[in-house]
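These notes concern the structure reproduced below.
One protein chain omitted, others in place.
Residue numbering begins at 1 within each chain, and the chains themselves are lettered A, B and C in the order written.
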């Protein structure tokens, strides 16, 4: 087991970068050796994140100035699209967890269809392990490059994959109505992300064609063993953190609602970060704020043969930086939960 | 036409009461003669609503102390359950718009099933006209007692009724995923409505068995001409005003998505308060904040034969007090839009 | 009296522009003939403000394309600095209410000191009337160009000017601790105005040297008849609308706290938009949300000879567009309150 690993965070000036740093600071076994932000290189981290002023971390540098031979692992928090070339250029000894979408889709044709251009590192794409940890733990443990899942896909797959694998629900007609806090959009200078444009209101976006759709369907298709197509609508909540997915399913023949709860309970028994909530009250996003947890509940619909699933995560933690640390823990031989055991901050 | 009607607001210390007062103050033809709040009787209105301190309105009184012979119409903003007996006791000359749920369900058995006790005024229940104005305008005009629709049912029925009536969508499998601001819960002293418990979080409630379900299904069943059962989940948004319903439908045989837009466009052509939004961007709740409007959009789902509808209202206006004023305007012979033409306050 | 005035809104794509449009739509005597936004010219207004989609307003145009000879009055909602040249170029027959800071400081040297460059239209600056309506009503009525006050200065001067004029408070040592909603910063693409950077937090800015300081002091100096210097700190609230100023004063010799209330009560007796709140409870910003009101309260401090004033406005209404309409009403001969009588939207 590694006792201390030297880490670089590529793209340290965005929110997933900051969250990765926050978790690494409480980890005990990760040394934040290099933090990159090409346009802010040379500045102290506090210039982009004042809350880290006293953290004692190194100044921001350019990616090209990182001596990667002195680094054990990399969290790649760069924007989609630019990531492929950066990771292609990294030395082969590095463990890499990529938080972008660049390596999540196995099929290069699918990537091209949704992102509008050919993938720049198809060999790496083939090598990358999809890091939904609970579902791919062994592969992650042996991976060199992990494609960290998207936030919506994490919230959607965790409840659905065991049910599809067990053939407990119908494979068509699944509706995933998902709602996310604003940090999911990153630290982008967009008018529609201004406080004044987001607060005290709610809207849907990317209806029917959000880029997380193929990622969700890839995972569900794997689980079901045949092509799954879902109906998926993301919405923007006037709050910072949290995703809640309300998923409408129909029961398979002879299956009862209680069976769904049992399947999920068994699937995640012993899991440190995924829990089934029984008792009828659905979990709220505030119960996972700041944590690496996913909470799931199963509800009978009033209509015979129908059930409703609710799942919640913190999009920046289990939906991004937390799962990244969870994956790197496995890759480096740390205890999987190291640095991830915080209790939710409520209120 | 009435030039000025003398009005009593029964239950003036809650949010629908306050919103009714706000709209009446800007109406021009409504004199707020009596405001009741039994437990606060004798106090100035400012004791319960400081923002109305300078409005020049009468002190709060008990319902029993209202001289109803000097009143033309009543907005009844009392809690569900107590309303039946109050309205039963009112003189017959009064026009009444009831904002509670008490007279919304036509079938007494259905009422008993969902509310757990027999209806106390079944004759009135039979007389009451369901006040979803755009769909029942003529009946409202001639009504003495209008059952003002619930907020969720308003947001759900306006997009669905024309489509079901036109047989443009499948009648089963409709999913209505609805999200509401906190004012929808009223001014109740409940721990789960404290700022600290609601802010910066999101949750579902009443999953599969919310009391607005039978009201929604009653309207959809009327439209379809056969029993409709929908899947409906309400959620609580960390904001004050607004409901957004995301509705998943399947197209009827031979129907295209564009047909849905056309049907809705025709259904609401000329309507002052309902508009179809074309162009692909779904309306946000903030576009109707403080207004009596319902905005609707239609979206093709990626899956063939499926469409997604988005509808937004301000739950306190079109979902409560605004529609109540709209209905009373018709009942008293005012122009339907009187007092309701405010532009959304954005931001 | 004018029955209908044709209006141009210069800078219609920002928040003060939108608020001016909102108020004009409910005015009855203002026709929104031209809306400008140079970078968005040619687009429908809905492209920048979806909530105005159904308002039936003309497309955005460039300022240079406005036929000013067919316009009676102009609301100038342009950014500070650019405004001077635009207004200098307008035909002389136009009534102009300028919502920027460009004409608020009478002394060109003071302007240069705070804005870092010479004023481009010093003659106009001399002509401009400072439009704090309650204090300069007669001058406004006869003005051609009104410099509409800043939001902080409005909230600060309304309580202080009568007290200084009456010599009821000490002239030195006044502390104005002011807090503003985010709309006060305009619709600027700044990282520090993103939802994620503003929500769930609070901070001070411009400590000791905010540009509204000289404007505040100009008004207070006029009232006192000698130079007044105040201590002023602005803060950013995680909410959209509202300014609350907490002002710490010391009583003049022989003056009691009750005298302050009396002076303010008399100063604003009969005023439609300014009210003194007695009874010990300070007004909240939510009581003026969406309205043109300023509410003021006076409180005895525990320390002998000291008092605390609280004043609240909606920064977009009484602090910007509402006062602009109030001023134009006077300039055009409308009733002063026309279009401004809305009740606060609460909650």
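By definition in this document, a residue touches a chain if its C-beta (ideal position, glycine included) is under 8 Å from a C-beta of that chain, and two chains touch if they have at least 3 such contacts.
These figures come from a predicted structure and were not determined experimentally.
Let's see if you follow the contact definition: name the visible chains touching the chain that is missing.
A, B, C
Check the options A:7, A:52 or A:105 and report the residue that touches the missing chain.
With A:7, A:52 or A:105 as choices, the missing chain is touched by A:52.
Touching the absent chain in the whole complex: find that residue among A:72, A:177, A:197 or A:287.
Reading the full complex, the residue touching the unseen chain is A:287.
Given the contact definition stated above, which residue among C:92, C:123 or C:303 touches the chain not shown here?
Touching the chain that is not displayed is residue C:303.
From the list A:94, A:139, A:165 or A:344, which touches the chain that is not on show?
A:344
Tell me which stretches of subunit A touch the chain missing from the display.
Touching the missing chain: residues 15, 18, 21-22, 25-26, 49-55, 182-183, 199-200, 240-241, 275, 277, 281, 283-284, 286-290, 293, 341-347.
Since one chain has been left out of the picture, which residues of subunit B touch it in the full complex?
Spelled out for subunit B, the touching residues are 15, 182-183, 187, 189-191, 193-200, 238-240.
In the complete complex, the non-displayed chain touches which residues of subunit C?
Per the touch rule, subunit C residues meeting the hidden chain are 173, 175, 177, 179, 196-197, 199-205, 207-209, 213, 229, 231, 233, 235, 237-242, 244, 246, 248, 282-286, 289, 299-303, 306, 308, 310, 347.
FYI, only the chains that are shown with their structure count from here on.
Centroid from C-alpha atoms only, then distance subunit B to subunit C, rounded to Å. What do you get?
That gives a centre separation of 36 Å.
Using the average of all C-alpha atoms in each chain as its centre, how far is it in Å between subunit A and subunit C?
Spacing between the chain centres: roughly 45 Å.
Rounded to a whole Å, what is the gap between the Cα centroids of subunit A and subunit B?
Centre-to-centre distance between subunit A and subunit B: 39 Å.
Using the touch rule from the top of the page, what residues of subunit A touch 2 or more other chains?
Touching at least two other chains: 196-197, 199-200, 238-240.
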